[in-house]
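Of the protein chains in this complex, all but one are displayed in their positions.
Right after this comes subunit A.
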């Protein structure tokens, strides 16, 4: 096949321009100028626009916040990745299910909710990215249960744009970019939420300091 490729390109003049120079990258690293707070606000807005449910709290309030979300959902079991902060589940009585290699997909399907952290969140697109770190666990745990609570530390885990997110990520890790709950455009090209992935995505934006403009 490589021979066919080379023969097909026989007409193309030889060009040894290094790749960094061959493609001009004049596009923007981010769109618009925003303060750190505004970037976090934009993340919240775009997450909500694609039907993720956004909550804000301080780190001191996090356990109670997660506890309330699990209670409101009526969750009896909650899956946690191995490196989850013990504090996350300090405010709930739901039974903890560990993320173990030997769990079958059927077992995961019986779990009500999952709570994870994230690697980075992208404000302009309303996206959270998971990279399989210990506080995020295997890819399947955020896929099979129907309710995902994702904890995002703001502002340190938030970037403005897709280019900035890629800079922070390690391609060697398995990555999952999530923008809102599962959806489809397959019926008459209109977006409908809720197909195979979690149908409810709740994102908790946690800051160390009490925020001056808490939205919720």
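In the analysis below, a residue touches a chain if its C-beta (ideal position, glycine included) is under 8 Å from a C-beta of that chain, and two chains touch if they have at least 3 such contacts; residues count from 1.
Note that contacts and distances are computed from a predicted model.
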| item | value |
| --- | --- |
| Chain not present in the shown complex, as UniProt names it (candidates "MaoC family dehydratase", "ABC transporter substrate-binding protein", "Fumarate reductase flavoprotein subunit" or "LutB/LldF family L-lactate oxidation iron-sulfur protein") | "LutB/LldF family L-lactate oxidation iron-sulfur protein" |
| Which of A:39, A:65 or A:127 contacts the chain that the document leaves out | A:127 |
| Positions on subunit A where the hidden chain makes contact | 1-9, 11-12, 15, 19, 22-28, 31, 46, 50, 101, 104-106, 109, 122, 124-127, 132, 138-140, 143-144, 162-163, 166, 171-198 |
